[in-house]
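With one protein chain held back, the other chains of the complex are shown just where they sit.
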Amino acid sequence: MKPILDVENLTRIHGPACPACLDVTGPDHDTNICRHCGSVVAVAGASFPLHKGEVLGIMGESGSGKSSLVKMLYFDDRPTSGRAIFHDEGAEHDLFSLNEAQQLRLRDTRMGMVYQNPSLGLNFDISAGGNIAERLLMSDELSYRVIREKATALLARTEVPPARMDELPRNFSGGMQQRVQIARALSTGAPLLFLDEVTTGLDLSVQARILDLIMELQEVTGVSMLVVTHDLGVVRHLTTRTIVMKYGRIIESGLTDQILEDPQAAYTQQLVSSAL
Amino acid sequence: MHPADTMGQSRDGAEYGFGFLDEDAKRELRRTIFKAVCIPGHQVPYASREMPIARGFGTGGMQLTLALLGPDDTCKVIDQGADDSVNAANIRNFFALTCPGVTGTLRTEEASVIQTRHRIPELPLRADQILVFQVPYPDPLVVVEPNAATRRRMHGRADYARLWVKLYEDMVAFDEITISHRYPTRINGHYIIDPSPIPRWDVPKLHQAECLYLFGAGREKRIYAVPPHTDAVPITFNDVPFRVEDFTDRKTGRRHCCRRCGAGDSFLDEFLDDAGARVFQCSDAAYCDMRLERQEAAE
Partner (left out) sequence: MTDTILSVRGLGKGFYIHDRAKHIPAAMGVSFDLKPGELAALVGPSGAGKSSLLKAIYRSYVPTEGVVNYTTAAGEVVDLVRAPETQITALRRAEIGFVTQFLHCLPRLSTLDVVARPLLQQGIARAAAHDRAAQMLAALAIPEQLWDATPATFSGGERQRVNIARSFAQGGRLMLLDEPTASLDPASRENVCAMIEGAKAEGTGMVAIFHDTALVGRLADHRIDVQRAAFEEAAE
């Protein structure tokens, strides 16, 4: 398997940042706040590959830096330092050396994101179909008929009833909003998908259906996914490999079943054993 | 239009500026115009001056016109196609009052500078003519993005998908694009402009024109341009062609004609006559008058 994404030494420090920041934070120091300058080290020195067709989990408590990591890769935030190479069908993109227009172009056409909060991923002022149409239009699809057909098909695939495609997503249930988000993220056939706590806050039965849907779509499309979650169940069902983060550091990575059954790091052992 | 000629002499021999605006204001406006012409469709910010009328009544257009006019110019002002509305007449009088030598005219073909609100004249404009639009809302993205800084970045990237989404929503709701005026139009393959509240009828006239089109928004402090021989394409879907207003009479299947001059090729205003009947008449008064004159001369 070839990597689709190579993340190298990605670091994000909020605040003034001083030379000591990285030395006095992390799991060993039990904090992500630099005691010298007060900066918050959200992510430090994160390196990992994401392979083609792989579902990689990023697990950790809130504040561990897992969402920050994905936000940078989706250009919602800028790293303080580090690189990420996106191997996109022959093209190689050094993500953080691209200009804003190139970054957003890539994000609009070659990446997808499903946020925990649907209001971040969807425009609530336009219809569910319009939300899909927007992504298609961004990738230069300018035929109304094709857009309409694709939007209908995508929403059908994520089990949004066609009768509701012209309704505003603000009127939808949380689970349905996530479905629209997933349809939107998949709409351009992007090879890289980020899922940020997609099932958090949903009813258990809805969670299971959404996970199921994601799994099925992953199998059909072969899309590579980075799944951020604090939920061990999500990790177990969805991912083949898992990264565990704490205080901005990757403290352990391995096959998902190994992380869950034979965690090596003290923190992971604690995390796994505290699961209900 | 003749910067070298715009300096006059005061009674004590000191030079003073031509027209209403001071030289600094005119210089800034002209530089802004150059920039706007160089970057077709790009909204160039400028320091909009106070005018002796309220903002929103055409101050952007007036400042452009005042920066362009020289003593040799002939100027026409139209409002919704008519030269005789209060607003148009007063602005024309104001130019005559403050710009010595400038002649006012009602004839499109005589004017070197035409200031307009909501219409483009029916007669094709020539290379030696400039059309100045009064613009209430310069940014077409304002309907989809409230943040001005974000809008400017979107323009920079030509990120206009959300405008098309509006068209999509229109198609879903009405099976047609219902934008009647201010139709978003892509200039030179990049920037999309708000062409001011002209009807769809006038939008194709922006494309590959002989004349220069300048747009001034006084309240919003923006100037932009569609230079001669520049592409101006109304945005639409590949399979939903752009359409101008249709004046076909549903009953007879024939096109309505102007009740005054009989024109069948002009943009028509529809209204009720004194007897309560629906009638149609050229929106462009000068065009209508010109046709009547020619008909009289022919008789």
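A and B are the chain letters, set down in written order, and residue numbers restart from 1 in every chain.
Basically, a residue touches a chain if its C-beta (ideal position, glycine included) is under 8 Å from a C-beta of that chain, and two chains touch if they have at least 3 such contacts.
Being a predicted model, the structure only gives us computed values, none of them experimental.
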{"item": "Displayed partners of the chain not shown (whole complex)", "value": "A"}
{"item": "Of A:L120, A:A153 or A:A266, the one touching the omitted chain in the full complex", "value": "A:A266"}
{"item": "Candidate in contact with the missing chain, chosen from A:A151, A:V198, A:L211 or A:V228", "value": "A:L211"}
{"item": "Where the missing chain touches chain A, by residue", "value": "1, 51, 54, 205, 208-209, 211-212, 215, 219, 236-237, 240-241, 254-255, 257-258, 261-262, 264-266, 269-270, 273"}
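One rule holds in what follows: only the chains that are shown with their structure count from here on.
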{"item": "Distance from chain B to chain A - Cα centre to Cα centre, in angstrom", "value": "48"}
{"item": "Contact footprint of chain A on chain B as seen in their complex", "value": "153, 156-157, 159, 161-162, 164-165, 167-169, 171-173, 237-240"}
{"item": "Sites on chain A touched by chain B in the complex", "value": "100-101, 104-105, 108, 123, 126-127, 129-130, 133-135, 137-138, 142-145, 147-148, 166"}
